[in-house]
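Take a look at this one; I'll ask things after.
A single protein chain has been omitted; all remaining protein chains appear in their positions.
The chains carry the letters A and B, assigned in the order they are written, with residues numbered from 1 in each.
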Amino acid sequence: MKGSAKIGVWQLCCVLLLSRLLSTLTFSPVGAERINSSDYFPSVIFAAMMILLFSVPLILQKHYFPGKDIADVAYTVSPLLSKATGISYVLCFSFFTLVAVARLEMFVGTIVFPDSDSALFIILCIAAACYAATLGLEAIGRVGTISLVLFTGAFAFIMMAMADKVETVNLSPVFYDGVEPSLTAALDAATRTVELAFAAVLLPRANGKAGRAFAVCLLAFTCFAELILFFVFAGLGDFAQTQMFPVHAVAVLSEFSVFRRFDVLLTGVWILSAFIKISLLLYLQSEMLQKVFSRKWNKLYVLLAGLLILVIQVFLAGTVTDYYFTAGLAARAGLYIAFVVLVPSMVIAAALIKRKRGHQHAQSE
Amino acid sequence: MRKVSKMLFLVLLIVLLLSGCSTPGLELKNRLIVQAIGIDETQDGVRVTLQTLNTEMAGNPNSGADLGEVTRCLTVEGATVSEAISNAAKSEGKQPLISQNRLIVFGRETAKSGLYTHLDYFVRNASTRLTVPVAVSDTTAEELVSASLGENVLTADSITDILDGARYNTNIVSQALYEFVNQLSSELTDAFIPVLRMEEAGEENKISMYSVGVFQDDRMTYELSADDVTALMLLTDKAQSGYFSVDNEAYSAQTVLRIKKTGTKIQSKVQNGKILFNVQVKMTVDILETRSDTPFSLDKAYLLQTEALAQQRISEMIEAAVRRCFLEQNSDPFGFGQRFWKKYPAQFKSDVVHWRNALPTVEVKTQADVSVERVGNGVENL
Partner (left out) sequence: MWNWLKKEENRVTRSIPPDEPPTRVYAEIEKNILYMKEKLGASFDILYKQTYIGKNKAFLIMDDGMCDNLLVTQQVVGPIMEMRDIPDDPSEQMAYIRDRISSGIDQKENYSLDDAVTDVVSGLVILFIDGVPFCEAFGVQGFPKRAIDNAQTEVQERGAQEAFVESFKDNVALIRRRVRSPVARFELQELGATSKTRVCICYFADRTDRQMIDEVKSRLKKAKLDMVLGAGYLRPFLESDVTAIFTSVGTTERPDIACAEMAEGRAVILVDGTPFAMIVPYLFTENFQSMDDYNHRPYYALFIRVLKFFSFLISVFLPGLYVAVCTFHQEILPVSMLYDTAVQESITPLPVMAEAIFIHFLYEIVREAGLRMPKSVGHAVSIVGALVIGDTAVSAGLIAAPMLIVVAMTAISSFVVSKIYYPVSVLRFAFMIIGGLAGFYGIVLGFGVVLFNMCAVTAYGTPYVAPFAPMHLGALWRDSFWRLGWKTLGKRELQIHSLEK
């Protein structure tokens, strides 16, 4: 593994965007609060604003501690804090990996292989992700770039193939039940944006103008999510609300020539994106564990993280099949804000205070 | 580390290879390829009729042996649709593959007693094609699905061909599963699907579209006549092409018109506390045939009269259909409620609440704009 390898900020952007778009694909009205279809459109804008708000610690980190990831920032306060931050991030990433694997398992078990035991598929996925994670950030970045192109292409094709089924009459009036449902959906979407935590670790490893890339990323996410939701609700109408994976249902609608469904295309990019996300998460866990323990055992860390996920998912799948499905929005939002917003905020604040004191001390001397 | 990874690789390989012994997939030869599903309610549950492809040939197809019938019909019963379909596996030893299903048919009595309970299986099953057409049989679904239309003729094929006729004929309606479910679950629009009838014509049977059944909640309550279906198609903006005729008394001629292009705009507004819909139909037609006892030239006056008569006919057709549905049946299969709800959500919330209650007071005004584009290759009628 190339520990110090750097990637272009646009590559990082592609990987994070792909990871976020995967969460959009897995959007399920069953798990979210039930709201009218058109309320989802403003909710995406609200979600983008919330994401911007949640990324304040990240912006501060980039501004005051350029070239340092969150564990390094914590190290400026104390090595112990660095280790504690590292461990909290490892736990955080482990949880996100578990969520990603569970969601993938749910999709595969529901849509692709409804009659089969999914243990084999989880083993395959984690084994492949472990291998991919050991290849390092450069490989993940490059695969992310190519996959984002494939993702966009597949989506464009599916959208074109089902465009004749889009009817705006299917959409509900906006804010029919007030703004609250939109805000709820926005919070739901924003708290699925765990990529901010990824960026706190990966941003120092990216070359280029991070601010512009972040803005483009956010804009791309907003446009993409709006487009997906439009096709889902204008195409399927209220039928979308009855489906576990409405985005997949849209792909089932697409027809071209003698081919009566193109969900296979979507399934392909879905699995590929999930695989990349899981690989990235395993890589991130390894990176953080390297900061906490020895740098030597990077591949072992990946392996251990993968094994942990495998054991939990295979043996406890019955109770934790889908965390977001079982956990309410409040619990999810709390967890998200605690780990993705509060922990880095506190670390940065402590580091800034220590730096200021250091300056004052130096001036007085 | 290297050793550990090598050992893990070996373990993975063993897991993979061993799992290969119990591969979860079902090969094509073990699948029952379902082409049409007919559902009839019985006293104990449901009777499901499956039209399947006969893939087990009498001999090797490469040696020119007799291939036998292309399709087979299978009738199974169970407490629910899924149970009945899974019972097919018991008798056939093959797992039904419903992803290739091309038609879902319900018996008339089943449609009258409610469809929600039977649709859940299709909505929940990920392999269902959402665009599969749904129809009602004039008698039982079993009769329609198992109808023999001739040697090696797929009933599902014939029925889907008939329903595809909606592209050329405004008297034919085709509803996809997801559209039907959408309408069934909507409180503002009543669902409608075609009613098909099988008739005996000599040795072979014939299937044709009989009417369009309209549902209130999930029960089929009444049927639409041919003119009403045309109005329905125009009001839902699904009409693409079709034919209608107008009688011109001044020329004592009947003119058959072919719809080339049509579009409908519906605007809703509230006037003096009443809900009013303005329907604007814009249509381009060609004269297909003129029938008269006395020859006459197709002059400008005749064309203008034909256009005016066509406009009048369409307006009457729409208004009559709306009247019948709104006042006689207290039903809105046209989607007026949906439009009003979308445009005036606040008013809907405060004044309407239940669309069905508001139907008797709703006013619909139709304005048709028909222009004749071509008159064909003759300048006068013969």
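The working rule: contacts are C-beta pairs under 8 Å (C-beta built on N, C-alpha and C of every residue); 3 or more make two chains touch, one makes a residue touch a chain.
None of the values given here were measured: they were computed from a predicted structure.
A.B. asks: Per the definition of touch given earlier, which of A:Leu91, A:Ile146 or A:Ile353 contacts the omitted chain?
C.D. replies: A:Ile146
A.B. asks: Hey, which of A:Leu16, A:Ala48, A:Ala71 or A:Val112 is the one touching the hidden chain?
C.D. replies: A:Val112
A.B. asks: Counting contacts across the full complex, list the positions on subunit A that touch the omitted chain.
C.D. replies: 6-8, 10-11, 108, 112-113, 120-121, 124-125, 128, 131-132, 135-136, 138-143, 145-147, 149, 258-261, 264, 267-268, 271-272, 275-276, 279
A.B. asks: Please output the residues of subunit B touching the missing chain, sorted low to high.
C.D. replies: 3, 6, 16, 19-20, 23, 25-29, 31, 33, 35, 53, 55-57, 60-63, 67, 70, 97, 99-100, 102, 127, 129
Going forward, only the chains that are shown with their structure count from here on.
A.B. asks: Distance from the CA centroid of subunit A to that of subunit B, rounded to the nearest Å?
C.D. replies: One centre to the other, that is 41 Å.
A.B. asks: Quick one: which bits of subunit B touch subunit A in the complex? Just the residue numbers, please.
C.D. replies: Touching subunit A: residues 1, 4-5, 8, 12, 15-16, 19, 24-26, 123, 126-127, 129-131, 178-179, 181-182, 185-186, 335, 338-339, 341-343, 345, 349 of subunit B.
A.B. asks: If you look only at subunit A, which of its residues touch subunit B in the complex?
C.D. replies: 110-111, 113-117, 120, 123-124, 127, 165, 169-173, 176, 236-239, 242-243, 248-249, 252-253, 255, 260-261, 297, 299-300, 303
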